[in-house]
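Here the complex is missing a single protein chain, while all its other protein chains stay put.
After this line comes chain A, so read on.
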């Protein structure tokens, strides 16, 4: 743009030779510039460059500096490599042996503990026995104690898991009680085997989790056969990714106009909600229901073979939204029609099947004339759904419900802990790999929060506190990793900066720099002239 400095050479003819003979100017040559004009031009150039240097440079430095908050990279990588935390699950098992004498009971526990320790192939999974106080009531919902063993004298050895609470009832013949001196006892080895059987699935799941994660350096998946590993990986793929909240959608689809009402609220209250209540420490749930009439399934054939099942859901027309809000959706579909499933699957019944990571379909046969589905009719579907929900959440298959749930809590804690740790590791590697990525303060905050909660979770892996901390840690780690302002910078390589700076600043700087060069040339010339003058004076 127009400025005094740019116009200057036009108006004053700056090519005038300095020091030309002013007494007889050649007619073609303009007269020399006045010293005041020369000085003025220097001031103009100076004024432009002062603004550039004093204001422009600091502003450029400040506004384009990439803010990189300090991240504790070493400890983040330590977490990712599994060096910061050894996942240990100290499982308290209390033994109620009211029929035994105190001394005998202590001896029995000592022997059993020895046997367990000898057997133990996975150091993380620690079973610790302790004697329950005599005549104590059964512990309710106590996460400290994973299992209570009730020893009762009987005619033969038998063991049964209580379905209501985490209690293992063991009966034994009187001669099984170890004497105070004997180094081993049949009762002790029986209890050992029972305990091992009870916790075998949990142990294999957790060691599988650890082995597949990057934290596996310390832990070897021992005693995990190829088939078992495959079954476990199948289980993992079937279950939904962990989320703090799931959205359950119960849908009734009918092939024609009836039935058009169902007692879903009552059925939910009766069969589903109690189970959700039990799951509450691990997940939250939201529920909605819908009825769709004249719904055509994706497969029309009368008898559904295994291949048909995957395309039965008419995804294009049935309003089963993938997820409502932030929470992932689990779909439970009751289809009223006359199709049946060809019985060849091992785990599915003839009426329902589970779709991995999606939900369950139940084929309900219902008389065409009745337009209402009663609670009684809904019982079987609801029970199926409940069972499948547990599988979809990744609950182990064996054991009583309380045991399965407490196991689920531990599995989820481990899973979350591993996931948060590996996210931390990814973030650390990302910030090392991309030196130009900006790291806002919020990311650093998220990382420090994650590490804090990870430490707390690691200290108490078996308990509900551990689960809570692991949940927070995972959430914070994900938020830090997916920080929006960081992602935007990712795709901005240094070369692009030329394209940003040059179009505007290039034209601005051409006159600025040319002016500066002219000034410097003039200064150099003057200095030379001065030196020359001084020398010639000396010679005279």
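The rule is simple: contacts are C-beta pairs under 8 Å (C-beta built on N, C-alpha and C of every residue); 3 or more make two chains touch, one makes a residue touch a chain; residues count from 1.
Here is the rule we go by: contacts and distances are computed from a predicted model.
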item	value
Which of "E2 ubiquitin-conjugating enzyme", "Cell division control protein CDC91", "Chaps-domain-containing protein" or "Vacuolar fusion protein CCZ1 homolog B-like isoform X1" matches, in UniProt, the chain that is not displayed	"Cell division control protein CDC91"
Sole contact to the chain not displayed, among A:88, A:500 or A:534	A:500
Hidden partner chain, residues of chain A it touches	1-5, 7-15, 30-31, 34, 40-41, 43-44, 47-48, 50-52, 55-56, 59-60, 63-64, 438, 488-489, 492, 500, 504-505, 508
